[in-house]
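Data block below; observations after.
Yeah, one chain of the complex is gone here, protein chain that is, but the others are all in their spots.
What follows is subunit A.
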Amino acid sequence: MSEVIDRPLRDDEKPAASRLRIVDCDVHPSLRSTDDLNEFLPKRWQHHLKEYGSHLRTPYLFTTPYPRSSPLIARRDAWPPTGGPPGSDLAFMQKQHLDPLDVEFGILQVLDLFIFSQQNLEFGAAIQRAINDWQLAFWSHRDPRLKASILVGQDGTDLAIAEIERCARIGEYIQINVSPRANEPLGRRRYWPIYERAQELDLPLGIHVGGYGGHAPTGGGWPSYYVEEHQSNAHTIAAQLASLVIEGVPERFPKLKFVFIEGGFGWIPSAVWRMDQHFERFRSEVPHLKRKPSEYVRDQFWFTTQPIDEPDEARHLRSLIEWVGIDRLLFSSDYPHWDFDDPRFAFKTPLTEAERKKIFSTNARAVYKF
């Protein structure tokens, strides 16, 4: 039992970041229950959902990964007083997150139903479609700060293209999200039709870490511990960055923007240095690359900040930010998950007002054209 004294922050408790209107590039809404999807899901797939549920590449029931560290991987203070899982109550999200942190735009990232990992591609496409509609009806239309993404599973590439077309006609979605762990590395040619369409529509490609593909999340196999797996998020998307760049996706689609979400950014400098070094040695193997890997990364890739790295010395974080590039970073909170970053306290190194403005707002506004 606890009694909460609801006290607004005093002015002296508000560092500059919260006075700056922010764009939060990673906000997780949740279904209150799968019944929320009924109005968007044909009866055939409603029945499928009830009778068979998800068919994933994890082999047994309950091998899906919750809880991880905290029930539903959520902040313990993010459970709505009205019931339902964290992230399922718009009014509570507004009161706890959007209003006090002065979020000008929040980009929705849906993880429910392991949407990218469905092995039944028809079922996957049906729930992707339902969730794309649900994002508008339950979130964006009720709070115009919240922006929806077109979720598609790239292994059913033709289905994905059809869904992209449908959503693009609606015209309210701000990016196309694909899986970070598909059947093959993201640079493979079979996925290029999605990239081609994304470029034509001028919609950034969002790649949010996590989920379960059929492959172990580390090059060394399946980890024993959650702490070990959480660490591997960065390795997994580093591999996807290399795949996209070296297979020539940015070369082929030079106007396509990529946003890597929830992978942090500490791993980027060494990954890019290494790619450049190898490119110099092996460029005859990949003559389709006209520029150094780092140049593609600098021009076409952006990275959200959470989970932020916390070196012992603040100057090391500062160097890291400069190496990655202040114009490459987009603030994200990951609300309401347990490793949420508070925009007022996340950067434990000094930033100038101009730098803050870029990371917390204008970089994202440029990528997503708000």
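Criterion: contacts are C-beta pairs under 8 Å (C-beta built on N, C-alpha and C of every residue); 3 or more make two chains touch, one makes a residue touch a chain; residues count from 1.
Rule of thumb we're sticking to: contacts and distances are computed from a predicted model.
Undergrad: The chain dropped from view, which UniProt name applies: "Rieske (2Fe-2S) protein", "Alpha-ketoacid dehydrogenase subunit beta", "Transporter" or "(2Fe-2S)-binding protein"?
TA: Missing chain, UniProt protein name: "Rieske (2Fe-2S) protein".
Undergrad: Please identify which residue in A:47, A:76 or A:166 touches the non-displayed chain.
TA: A:76
Undergrad: So one chain is hidden, and I want to know which residue out of A:249, A:346 or A:359 touches that hidden chain in the complete assembly.
TA: The one listed residue touching the chain not shown is A:346.
Undergrad: Considering the whole complex rather than only what is displayed, give the residues of subunit A touching the chain that is not shown.
TA: Subunit A touches the missing chain through residues 1-5, 7, 10, 69-70, 75-77, 338-342, 344-346.
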